[in-house]
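Apart from one protein chain that is not included, each protein chain of the complex appears where it belongs.
So, chain A:
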Amino acid sequence: MADPIPLTVEFTGGLEMLFSDQRKHKISIPGQDEDGSASNVAYLIHWLCDNLMKDPRKEMFVLDDSVRPGVLVLINDSDWELEGEANYELQPNDNVVFVSTLHGG
């Protein structure tokens, strides 16, 4: 069994409303998913829905198995598209930020 992975996840741009109105969460997720693969961001998104999100409006966070359009995922201050997107394998103490884009002005 792989060791659990401690992470900091943050929600901003309004997404914090879906996570008990709290922006920053220190969590620890299993080191492997159900199939024994190293935990990646896709697995983290599922895990957050199942374990951290109390709000029933899942569609405000996920759509078609990934984050909904208009949500950016930032891994250690980089857009996840630069890090392999959902396939990025999480490392201990990674900082993962979920940002909903704003449109007001």
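Basically, a residue touches a chain if its C-beta (ideal position, glycine included) is under 8 Å from a C-beta of that chain, and two chains touch if they have at least 3 such contacts; residues count from 1.
Everything that follows uses one rule, which is that contacts and distances are computed from a predicted model.
Engineer: UniProt name of the unshown chain, from "tRNA-specific adenosine deaminase 2", "Geranylgeranyl transferase type-2 subunit beta", "Adenylyltransferase and sulfurtransferase uba4" or "HBS1-like protein isoform X1"?
Structural biologist: Options "tRNA-specific adenosine deaminase 2", "Geranylgeranyl transferase type-2 subunit beta", "Adenylyltransferase and sulfurtransferase uba4" or "HBS1-like protein isoform X1" considered; the missing chain's recorded name is "Adenylyltransferase and sulfurtransferase uba4".
Engineer: In the full complex, which residues of chain A touch the absent chain?
Structural biologist: Residues in contact with the chain left out: 12-14, 23, 55-57, 59-60, 63, 68-72, 74, 77-79, 81-82, 99-105.
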